[in-house]
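Notes follow the structure.
The complex appears here minus one protein chain, its other protein chains still in place.
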Amino acid sequence: MNISYIILIPAIPLVVFLLLGIFNQRIKPSVSGYVGVFGLLASALMSIYAAYQYFFVSGNVDGVFQTFSQKTVWMNFTDSLHIDMGILIDPISVMMLIVVSVVSLMVHIYSRGYMKGDDGYTKFFAFLSLFTFSMFGLVLATNLFQIYIFWELVGVSSYLLIGYYYTKTSAIAAAKKAFVVTRFADFGFLIGILIVGYYTGTFDFETLNNPEGSAILNWASSSFMGLSALTWALILIFMGGAGKSAMFPLHIWLPDAMEGPTPVSALIHAATMVVAGIFLVARLFPMYYFVDNGFVLNIVTYVGAFSALFAAIIAITQTDIKRVLAFSTMSQLGYMMLALGVSGYDGHEGVGFMASMFHLFTHAMFKALLFLGAGSVIHAVHSNYLKDMGGLRKYMPITNTTFLIAALAISGVPPFAGFWSKDEILVAAFEQDKLIYFVGVFVAGLTAFYMFRIYFGIFWGKDNTYEHTPKESPLSMTFPLLVLAFLSMTVGFIPFSEFISPNKVGFEAHLNYPLAAVATVVGLIGIALAWVFYKKENSLADKWAIGFGMFYKWTSNKFYFDEIYMFVAKKIFFKRVSEPIAKFDRKYVDGTMVGIGNTTVGTSKKIKGLQSGRVQDYAFAFIAGAVVIGLVFIYFWT
Amino acid sequence: MIEGISIYDVLTLTTILFFIGVYGFLTRKNLISILISVEMILNASVVNFVIINKYLYPDILQGVIFSIFIIAVAAAETALAVAIIINLYRQISSVEVKDTEVMKY
Amino acid sequence: MERILFYLLALNMISFAIAAVSTRKMLRSVIYLLFVLVGVAGIFFLIDYNFLAAIQLTVYAGGIIVLIIFSVLLVHHIELKLEMAKPKRQIATVIACLLGIGLFLTTIYSYHFNVVENNLTTTTSDIGSKLLSYGEGGFILPFEVISVLLLAAMIGAIIIAKGKKLNPKTHT
Partner (left out) sequence: MDILSLFILVPIISITVLLFTKNLRQARITAMIGSIIQLSMAINLVFSYFKERAVNDSLMVFTKDIVWFAPFNIHYSVGVDGISVALLLLTSIVVLAGVFISWKMFDLPKEFFISLIVLSIGVYGFFISMDLFTMFVFFEIAVIPMYLLIGIWGSGPREFSAMKLTLMLMGASAILLIGILGIYFNSDADGGALTFNILEIAKVNIPIEAQKLFFPLTFVGFAVIGALFPFHTWSPDGHASAPTAVSMLHAGVLMKLGGYGVFRVAMYLLPEGAKEWSWIFIILSVIGVVYGAFSAIKQTDLKYINAYSSVSHLGLVLFALLMLNKTAWNGAIIQSLSHGFMTALFFALIGMIYERTHTRNIAELGGLLKVIPFISTIYVIAGLASLGLPGFSGFVAEMNIFVGAFQNDSLFVRIATILSVTVIVITAVYILRVVGIMLMGPVKNVAYLKLERVTWFEKLGILLLLVPIVGIGVAPLWISNMILESLQPFIQGLL
């Protein structure tokens, strides 16, 4: 298979970025919008073509999906260690290409309407292109270091985009937080990479992931604190992934990241940034599975499950619709992690891996749809808060319908996309660990509940009176909604297991009817509850909230995690570490140096005083000196 | 030779005299007083010259002659010193050491 | 007899010397010095250097002391008490001087002087011929140099003491 044209997929957004970035001031906004959209359209078309080529024409040889790669040395470390730049084509990277390009294209189209009239219109498109480019580079990476490079670029693009409204203090803080938190996670990631590089002598995925390869066979090369070095490396790499994918406890940046423009939220939450962590674990899945018998996967499972539950609980109480969606993202990402954690490797055991990827795929579609729909609503009412909304179904029919579809999809109602992927995850969890399965089912119910809570809150509920009557958004915004709604309804029918599996051999996955029925029923219960609580304006919800008391307060404050982190950062690191160090430097280190200087000057002043100019003083010194010398001589001679 | 007096006794005397002069030289704050102390030191040394000449080398006269020279030089020196002191007094109306520190440093 | 005389002289000299350097009256200090000088002359008499003693009396006690007294009277207010050094400084000096005395005396007493017993009398003519002889061991050259030096000192003293004429303009 000829894969050289695939290099164009990331290259086009890069060119667009450079073009728009450098000629920022000289390009008319209308032109820059088109440049961005058409650039990405080209990428998207190529991605689809590549997927077609790979999955249906030349990728599958004797039932095994081949891995193609092309790379060139970018930098040498040692004789064996080097960073390559290149592209790696295998099922998950091709799938990710589609996810990224389609969602990004939709976001681009949508942004043309949403960002109209903004000062930094061109800049916005430049950043979007940079973001897309970084994500393409990340999914196509051939080795750990390349993925790290693009990983960082993804981080910085998110920084730029979250802080897009740079005059808003909250946006600056959010951007900084997102970057620093993910950077902290990257610290772990980087050390993980260093360990892997040192013990295996390579960064290359093909070598690392080969079950018969040296990396996996010799994993137990050196041990540290009871675990092998590679296990530690994988834990640290997972830390990196957890940071980007907003897993507990590194999730705090995600809700704040809502400060960015809504299309950016859609992009971050659906297709780019957050799925990078999932993708990273999936990319290294063979290593995770074989090294130390999948020890690290247990961690992945529990972190994922806990994050899913934790986020779902918080989501129920949030009043900012974007924050609800943010926590729902975190919850769904927890799902994906969980699925990866419970997965096996061969044949049908790999259902978890497949389900995770499947969920990533479907989630990208409906989450993008949810965010863009929310954006459309926010665009109309100029507020993020549920209290300012209600009864909007009359004003915004298209948004209403598409949002409903997305909500149904995420709630796991058949036949929408979310149902299929969530079902596979639950199947995988059921086979592996019953506890995890129950958590999954419970989270599914919660998901349905909070999604419909905001759905009813926005489009039904009380009839708000609006200063400006909300209108349906323009075509440039509704068109992506319609496309994504269509995708959310249909992508669930793709037989994913035939294309994606850990060992790259397709398998048959069947719908497990009892489990599917349970999940569906739980979802429907959630929806029904939401219907009761929020369909009509009533005080039921408030009563329940009071009933939960303390717990409700904790939840709506996100269990005070922000505060804890702020405390650690501000009170401990800034106050207790940084400030003392800065003071210490000025006072003691610098003080010592200045002190040496001052002592010299002081001594010289003293000595200068000795040289008083009074002959008597000199005479005294002379005589006393002569006497002393004489005494010394006599003492030593006799 | 002094009957019953050894050279040690005389030298002890001159040593004490010398150091009294030194003490005066170091502690007095007035130029004339310092001059007095210097005279005392000179005298102590003159006595030494003479005594050593007399006790150890009675047949030559070097010590005596040097003493004469010393006395002459002392006289000249005193004359000059007094001249300087008077001049200084005319300039700054003081002969205290502390007032003559302009040349310090 | 001579021995007693010597001790008397020594006692006299030391006490007047101490008085000379520690009194706070200027004129007294000069007079005490005079006694010391006279004492020195006495020692010269004791060892039979009469000429030297005479010089000592005339030049020192007669000339220099008078000079100093005049200068004192010229530049000093007699009623003033002299300023002394700080006590700390005095003590330090005393200690240094005592150490110095100790040092000198140990050196002196640890050295054996080869004393020649004698009772030679030195006459003035001996000194005079020695001073003016230009043969071996003669002192004619230093003598002449001293003469010139004295002359120079005299002229110098006059010039310095005379000073500049006070400029009436600047004076007022």
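As written, the chains take the letters A, B and C, and residue 1 is the first residue of each chain.
Everything below uses one rule, namely that a residue touches a chain if its C-beta (ideal position, glycine included) is under 8 Å from a C-beta of that chain, and two chains touch if they have at least 3 such contacts.
Keep in mind that this is a model prediction, so the values were computed, not measured.
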Displayed chains contacted by the hidden chain, counting the whole assembly: A
Among A:Ala11, A:Ile191, A:Leu227 or A:Leu404, the residue in touch with the chain that has been omitted: A:Ile191
Touching residue (missing chain; options A:Pro495, A:Gly597 or A:Gly613): A:Gly597
Option touching the unshown chain, where A:Phe179, A:Phe496 or A:Phe533 are the choices: A:Phe179
On subunit A, residues whose C-beta touches the chain left out of the figure: 73-78, 81, 83, 145, 148-150, 152-153, 156, 159, 163, 166-167, 169, 171-173, 175-176, 179-180, 183-184, 186-187, 190-191, 194-195, 197-198, 573-574, 577-579, 581-582, 585, 589-590, 592-594, 597
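Keep this in mind: only the chains that are shown with their structure count from here on.
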Contacts with 2+ other chains: residues of subunit C: 89, 93, 96-97, 100
Subunit B: positions in contact with at least two other chains: 22, 26-27
List of subunit C residues in touch with subunit B within their complex: 1-3, 6, 10, 13-14, 17-18, 20-22, 26, 29-30, 33, 36-37, 40, 43-44, 46-49, 51-52, 55-56, 59-60, 63-64, 67-68, 70-72, 74-76, 82-85, 89-90, 93-94, 96-98, 100-101, 104-105, 108-109, 113-120, 122, 126-127, 130-131, 137, 139, 142, 146, 149-150, 152-154, 156-161, 163
Subunit A to subunit B touching residues, read off their complex: 608, 611-614, 616, 619-620, 623
Sites on subunit B touched by subunit C in the complex: 1-13, 15-24, 26-30, 32-33, 35-37, 39-40, 43, 46-47, 50-51, 54-61, 64-65, 67-69, 71-80, 82-87, 89-91, 95-96
